[in-house]
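Just dropping this structure here.
A single protein chain has been omitted; all remaining protein chains appear in their positions.
Now for chain A:
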């Protein structure tokens, strides 16, 4: 079992942001966190990393407390949170994923450099290794961050809105890497507010908005009733069995 949350509440400074989380994730599965902006998606990802407080219930990552399993987790932050003016190249960003393996103080080895090249190659950006991170497109930056997480060889990969502001080419590149990862047994947890995408990529969906509203296979969770309760009455059923959300 990679993840096990049982009636968990998480938050900051004793104030709960997200309550009643009940979910589990096995190796090789992809779990999508769906919900509107401010629902607590990033908070839940940080909880898995042990960076938020668990205020009630249990939270286990690889059978231990979240903070003690951090080494097995890779994290892909939101591109928008990073300073595009910071003078680092794509390869230097990917190398950051190796720091914990190398040790913060030891010199870079040939194996680490090889891992960086391989990771950039997997996301299709081997030619951009020497380019400054901030000069890449939004989608390319997202792929560099994915490559950084790959270079750390995680067993659980956490992605915070990996498809936000990403072009079609980058989205396809990211999706194909994610499929490879689940096939090789890596567990994925990604947050998204794109419900169609969640339906396509995920084995499991967790619908949240301040609390957990539903958890299970996409077909059971992404129904008009469930969405209406989570989003507050803005879901409409279409004739083809799909559901759309009308933003208030």
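One rule holds for everything that comes next: a residue touches a chain if its C-beta (ideal position, glycine included) is under 8 Å from a C-beta of that chain, and two chains touch if they have at least 3 such contacts; residues count from 1.
Note that contacts and distances are computed from a predicted model.
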Among "Sigma-24", "Cytochrome oxidase maturation protein, cbb3-type", "Putative zinc-finger domain-containing protein" or "ABC-type Mn2+/Zn2+ transport system, permease component", UniProt's protein name for the complex chain that is not shown is "ABC-type Mn2+/Zn2+ transport system, permease component"
Among the options A:3, A:18 or A:73, the absent chain makes contact with A:73
The one residue from A:49, A:197 or A:224 touching the chain left out of view is A:49
Out of A:27, A:56, A:82 or A:197, the sole contact with the unshown chain comes from A:82
Of A:64, A:100 or A:179, the residue that touches the missing chain is A:100
It is residues of chain A that touch the chain not shown, namely 12, 49, 51, 70-71, 73, 75, 77, 81-83, 86-89, 92-93, 96-97, 99-100, 104-105, 127, 132, 135, 145, 148, 152, 158
